[in-house]
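Every protein chain except one is present and positioned as in the full complex.
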Amino acid sequence: MTASPQLVRAAKNLGLQLAVVVGVLIVWKVGTEWQDSLFFPSPNKVLAEVWNGWILNWSESWNENIFPSLKRLLAGFLLAAAVAVALGVAIGRSRTFGDYVEPIINFLRSIPPPALLPLFFVLLGIGDSMKIVLIAVGVFPPILLNTIDGVRSIDPLYLDTAEAYRITPLRRLTHVILPSAAPKIFAGLRISLSIAVILMVISELYAATNGVGFRIVQAQRQFKMVDLWAGLVVLGAMGAALNVALTMIERRVLRWRQP
Amino acid sequence: MMETEMSIDAGTSVSLAANELNHTYGAGTPEEHRALGGITFSINKGEFVAIVGPSGCGKTTLLRCLSGLMAPTSGEVTLAGEAVTSVPKDLTLVFQDYRRSLYPWLRVDANVEFPLKNSGIDKAERTERVRQALDDVGLTGHASKYPGQLSGGMQQRVSIARALAYRPNLLLMDEPFASVDAQTRASLEDVLLEVWERRKKTVLFVTHDIDESVYLADRVVVLSNAPSHVMAEIEVDIPRPRDQIETKATPEFVELRAEVARLIRDAGTRET
Partner (left out) sequence: MTSVLRPPRVPASWVRGAVGAAVLFVALELLTRAELVTPDYLPPASSILRETFDLLTTSAFLGDLWVTLQACLIGLAIATFVAVPMGLVLGLGETAYKATVVVIEFLRPIPSVALIPLAILIYGRGTDMKVALVVFACVWPILFNTIYGMHSVDPVAADTARAFGLGKISVARRVYLPSASPFIFTGFKIAVSVSVIVAVSAEIIAGGSEGIGIVLSEAASIGDQRTVYAITIITGLLGLVLLGVLGFAERRLFAWAKIDGAAS
């Protein structure tokens, strides 16, 4: 039995990509061996540190670093999402409300959240609330704007159908407006997830007592390069895992979409 | 049933009446367009009435006004004698563009069940109505699919099933078979007729297809160009049940069809 042409092509692709990854790793390894740079430790040292420092003492890594970071990120993200979607629906449905409020939102959107770090630190201290509020503030505008866009671009015929069948306003919201705007809302959630990760890290770099970002900055203060790189690898893995989770949720919620 | 709910069980024979309906879009702006120019006619309970007219004559506008989705610039729509100001309980409108009127995020059975959920009917009866409606339109095995997985003709059938499950006494249909191929259209026409006769509904059917209008209806209302008014009302007294091939070969059919076609062609060339 001969393999189908698609299978062959896919295998070739995969092989090519693997070759490149291996190639990069080799270059990295060789490069560091040759230069033995202080700042770019060899990959086996970094991966060994990930294994020893993070995976082997998992309960400490989880309790002191990963869980606190995740907790703040999810709290800020979900809080902002809930408010932003609610407000976005209200603004999207009402042209007048939108006219009054949108210029303010657009202005606030252009303020980079990191600039708020010192302010929030003074106002809220070093604890979780400072980080959660910062993440929420940063994540709020993209979700809001995408929700408004999604609600505004609902096909009027969907609404007409709902009216023709005398659907109650509540059901119209939950069964027509939100599902119809869902694709654009999810687009906003994706963008916001990367922003949330950035703000989580930066708030922990600035002022924290635990978390993944905190561990990275600790390594920097102690000049432990390998630990720093290991932290970056873990951070990258966290970000990737969150993205995968969001994609899976999106696929489930939007499973009705035909490509 | 509450007294404030309009229904046509009141025993009157006239269901829906339009009186001097006028509608102008964009009044006072440069894009002003007068769609309806004084339409007056009525439908009786249990009738099947078709509305035909040249393209762009305002058929959809008329249906939207009749259904209560839109208020006409002037004139009156009454249902069993009472003015129609919003969509009445006993009426439903089947849109032409089924692609945009079915909800792609609901499965077929959920789509059909959708209008029933708040009307106080219990779950068992809702399920039964959905099953029966899908049966009526010949879609029994497809209840769990999403609209995106169905062909155009099947989607339109879901749209009709949804209207049927709702059990309105008055069904307004806006060129429901226009976007469907000829064979599917023929079978949908027969399905519609069968349901109409079996369930004793009143149907107002808008179409641009002259054959379809004569084949389906008891009476054909012919509209003029925009701003449209009723040019003629033609009784179709071809006996029922009708057959796609046999009926269309009879001299009565041919003659009625020609009469409607002539009216429309003349309307199209005249600047009303």
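Which chain is which? They are A and B, in the order written, and residues in each are numbered from 1.
Note that in this section a contact is a pair of C-beta atoms (placed from the backbone, for glycine too) under 8 Å apart; a residue touches a chain by one contact, two chains touch by 3 or more.
Please read all numbers here as calculations on a predicted model, not as lab measurements.
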Next item on the list: Check the options B:19, B:42 or B:73 and report the residue that touches the missing chain.
Entry: B:73
Next item on the list: Kindly state which of the options A:19, A:56, A:126 or A:248 is in contact with the chain not pictured.
Entry: A:19
Item checked: Footprint left on chain A by the chain that the document does not show -> 13, 16-17, 19-21, 24, 39, 96, 99-104, 107-108, 110-112, 114-119, 121-123, 163, 194, 197-198, 201-202, 205-206, 213, 216-217, 219-220, 223, 225, 228-229, 232, 235-236, 239-240, 243
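Methods note: only the chains that are shown with their structure count from here on.
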Notebook entry, point to check: Touching chain B in the complex: which residues of chain A?
Noted result: 155, 157-158, 160-161, 163-168, 171, 175-176, 179-180, 182, 254, 256-258
Next item on the list: Write out the stretch or stretches of chain B touching chain A in their complex.
Entry: 67, 69, 87, 89, 92-93, 95, 97, 100-101, 103-106, 114-115, 117-118, 146, 148-149, 166
